[in-house]
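Comments concern the structure below.
Complex shown without one protein chain; remaining protein chains in place.
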Amino acid sequence: MTAFLAYTVIGIATGCIYALTASGLVVTYTTSGIFNFAHGAIGMLMAFTYWQLTVQNGWPQWLALIAVLLVIAPALGALIQRTLMRRLYGASISTTLVITLGLLLAFIGVATVFWDPGEPRSLPEFFAGNRVKVFSIFVSYHQITMITVAVLVAVLLRLFLFRTRIGTAMRAVVDDPELASLNGAAPDRVAMVSWALGAALAGLAGILLAPLVSLDIILLTLLVINGYAAAMVGRLKSLPLTFAGGLALGLAEAHAIGNLPPNILNIAKPALPIFFLYAVLLALPQARLRVGRVVNTHRAPRVASLRESLVAGAGFVAVAAILASVLSPGDLFTAGQGIVFALIMLSLVLLTGYAGQVSLAQMTFVGVGAFAMGKFFGGGSFLGIIAATVLAGIAGAIAALPAIRLQGLYLALSTLAFAQGMSQVFFKNTNVFGFGGRLEVKRPDILGVSFRGDRAFFVLLCVTFALCGIGVLALRRGPFGRRLIAMRESPAACATLGLNLTMTKLAVFSLSSAMAGLAGAFYGGLRGQVGLNDFEMLQSLVLLLLVSVAGINTVTGALMGGLTFGLFPKIQRSLPGIPSLSFLGAGLGAVALGRNPNGWTSDVGPRIARLRKMLRPGDSGTQDGREPEPNVAPAPEAVSSAQR
Amino acid sequence: MVLTTTACGARLTDQQLTAVRSGNSTGSGAAAGDGSTDTTLADALGTDATVPGSSGTGSGAGAGNTTATTSGSGNVKGTTTNVHAMPAGGNGGATDVGVSATTVTLGNVSTLTGPVPGLFAGATVGAQAAVAYENSLGGLFGRKFKLDARDDQFDTGQNRSQTIDLIGKALGFLGSFSLYDEAAADQIKQANLPDVSHALGEARLNIPNNFSIQASAKGGPLGPFNYLKQKYPDAIKAVGSIYSDIPSAVALHQGYKRAAVSVGYQYKYERGIGATETDFTSDVVRMRDLGVKLIYLTSVDDKTAARFAKAMKSQGFKPTAFVVNGSGYDADVLALAGDAAEGMLVTSSSSMYGGEDAGVIPEVALMDKWVNNVKPGFKSDIFTAYAWAGGRLLFQAMENVGPKLTRPAVNEAIRKIGVFDDFGLFAPSNPGTKAPAPCFIVLKVVGGKFTRFDSPPAAFRCADGPWFFG
Partner (left out) sequence: MLSAETVDVKFGVTYALSEATVEAHEAQVTGLIGPNGAGKTTLFNVITGLQAPTRGRVTIDGEDVTNLKPHIRARKRVARTFQRLEVFGSLTARENILVACEIRNQWDSTSEDPRTVADEILDRVGLREVGNQPVDAMPTGLARLVELGRALAIRPKLLLLDEPGSGLDSSETLGLGQLLTELAEDGMAILLVEHDVELVMRISKEIYVLDFGRVIAHGTPGEVKDNADVQAAYLGAEVPA
């Protein structure tokens, strides 16, 4: 019995931290509709700032706490809201995800610049050295502080949200997002307060966690993922349930360690938060199809005709063949990487650009493809490419199936859970990548022609990309493509036309992951070997970010994004003084995205069209280059009240 | 690909690292016997060389002018010429790739940037130090050495392209260190150039021309386990073990466990921990309640070791023995754990290269001196030591070859050197045959510092047991 109680106490302690982390997330989400992926990063920054003030500059603890939690963190939160989030109210999940992700990377970059990761840093615990015996274990004062703070925060938040005017205004969104959204975006003041509050909560969690975890930039940032599961239990709106969810997760983990036999424990423990997340997501009731469109400010990109795409494809292959014979092996490899990533991004153009579905697991499918190519049919066969494509497609269907009723954010999070799950269960399995964590992948022979040479392989890769690009465009011009666009623009309208969204979603997920798997076969073949590190979930996030920044709904965008990606190491090397350039760059890119949701390549099309118009003035019928009138949904009640 | 390997990648790195460092193999294939003689050890290491049992006598020439020494490994030096000066009649000029009349270029591809900046920078520094030292003596046969160091940016593709590039420019590799070192293993094998780098990947390790200082092997060392058994005979019946859940670390743990079990250890609890785990209270409580007496951290990173020590302290749990394999010897562990690390034991197949042994092992002082020469204030780590030792081995081999420097000749010379311990810096092993070393020392944290414990002051314990290839 004492053992049970002991683990319960431990579970409560860790659970409270999950709850605290999750509460901050929920507060920002319910009041702005934006799931802040950078929540943990904010907490990390605040923990480091606190360290800087107390350990480095010698400030007294109480002063530093006030400075960080009551001044710096809220200011940061308000700043983020003012500069970025304000424009994003009602935006699609792909946009908000990308921008908050960019923030995350930018914050990591900033932290790396200010605090060299090479040095070990630690924060002393609160009331360090003191502990109390509870049942058969010792609980430190710091842990008691954590529990107390978490409970206090939960109580205070409830009072704040129910007893104050601002809190009630925030709650209006909680209780009925529909009604609140009918009234237009939350007034700026409410939004700023909520982001300030969220940031302060993040900072609080960070400062409490850091002494236990050590001041590790990446680790602190990522720990928030454990909080996602708790936030889901609360359906992202109920704080008491969120608290309960955090406790449940903490208890589950502690009791698992306390009771399970080691061989089961080793499989169960790492998967616990993920299973939690998945279970909660699946238990969610079918989400109502929401009516109420996003203010649509971006131009629809022009779709190339069949003739145009064939010509472009042929030209692309021609250029590729020339490059293959001219470039040095090192440069050829870099270019090859770029094209592989362009292909992966193309699969995202299909899934996210056309269909509006967000997948945070794209690299997982790439990994499945690489695995299939390396493992089956001797490791270097044309059949391996087919296997890679088919297997990844099936994996995509499996990933999508349980979550297919979900939409938007929830669907994105379930793909995240899938990616994490695959990472733990599949890629770490020694049958997949062996004990070295690496798998050799060979290049194929096709119809007797060997593509093992670097140049031949590169050309094959480019041909594949061209074919896929032509295929994707053809799809877009056809009925299926139209349905995807329709599904993205208004799932509600599609349903009222009798469209079964489930089947359509399943189809596009499978197709997209199949293409990712195809890219995976080339990914492996290009490098010769792949390792489990290559397909981590965070890779998928970064990929999504890059695609969005470059232009998520065009083949050109995919190509540009991929090439940029491939060039990054080269750029990085010529600027060795700024190791975190990539992070800062990604962050800035995301911010820029906030201004042009179509990405920077979206300007390319219209410019070309304008050029064409200049050269052929008689040409009519092209719709680019003209400023569209934004199709703003009229605020219904406000307008009609004039008729009273 | 810098971007993409953030976060989880960084954490994984830490843990993969520990697999690396924990894989400082100890033990040999020969049967254990107490008071095993030099010849038994030599048999085990696959050479009939006399192996130095104590410090001070190296398996090759010492610094400075050579004398005609027979290290017993067939390296015969017939003359007493100054090996550093240009011989009369020239040195043959460009005798192979990367060689000219005045310079020899050596290559190094290590992970320097990435999610964890400066990850294996120690390797590059160590190589540079060895090169600087040799150059300070005048080089060899009128040629000075140049290190072409590259960064693979934690990326397989980069590693491959950099390695391939260097194959065309350097005589051989010195001190390369990367998690992706298998990326161009096939090319290295094909070029048959000397690759004196500690290999992490199996494919890299297995090529005939890779000469790893302290190659790793399947199974585990019986030496340390026999030692612990003799010292804490009851505790070995109740072992609790923690390791990282990365496949290579898991494999390492399982090999070590098999070795331990073969001499009577009983494991009551073992868990593979994930990259983002930081709270071990539950594990400590569980182990305490299971009656665990010996805690063995097989393959964890320094931060985990520190956190674990702190968890034990906060719960007031003091097992009979708290042992960390390999990576435990790290100043960061002490810094992070504070007095929670007091009494911690570390079994290691390297001497205390961080400086504690500088007084008794001159090589430690020498390495420290030259590391500080090329990078003032740099804290040597295991990668530095590997690269430095690799340099010493390589230069000795090149010295033995003579002025007509070719890749195959250097390979042969390394093999002929046979057993190598870098003047006591490392436990002796055989880079040519890839036989893992059977020797180790025990360190204990006393008064916040690492000190030798139950180990000879300047040498290794070699008699406790062979390697268990199971």
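Labels A and B are assigned to the chains in the order they are written; within every chain, residues are numbered from 1.
In the analysis below, a residue touches a chain if its C-beta (ideal position, glycine included) is under 8 Å from a C-beta of that chain, and two chains touch if they have at least 3 such contacts.
What you see is a predicted model; the values in this text were computed from it and never measured.
The missing chain, though absent from the view, touches A when the full complex is examined. Residue in contact with the omitted chain (choice from A:Arg483, A:Lys505 or A:Arg527): A:Arg483.
Although one chain is not shown, part of chain A still touches it, namely residues 175-176, 178-179, 288-289, 291-293, 296, 299-300, 479, 482-483, 485-486, 489-490, 492-501, 621, 623, 626, 628-631, 633-634, 636-637, 640-641, 643-644.
Note that only the chains that are shown with their structure count from here on.
Distance between chain centres (mean CA atoms), chain A to chain B: 39 Å.
Against chain A, in their complex, chain B makes its touches with residues 1-12, 16, 113, 115-118, 151, 153, 155-158, 160-161, 164-165, 179-180, 182-183, 186, 201-203, 245-248, 250-251, 269-272, 274, 276, 278-279, 281-283, 285-286, 289, 303, 306-307, 314-316, 332, 335-336.
The touching residues of chain A, when paired with chain B in their complex, are 3, 6-7, 10, 13-14, 105, 108, 112, 116-118, 120, 122, 131, 136-138, 140, 212-214, 216, 218-219, 221-223, 225-226, 253-254, 257-258, 262, 265-266, 269-270, 329-330, 333-334, 337, 423-424, 428, 430, 433-438, 440, 526-534, 536-539, 542-543, 546, 565, 568-569, 572-573, 576, 579, 582-583, 586.
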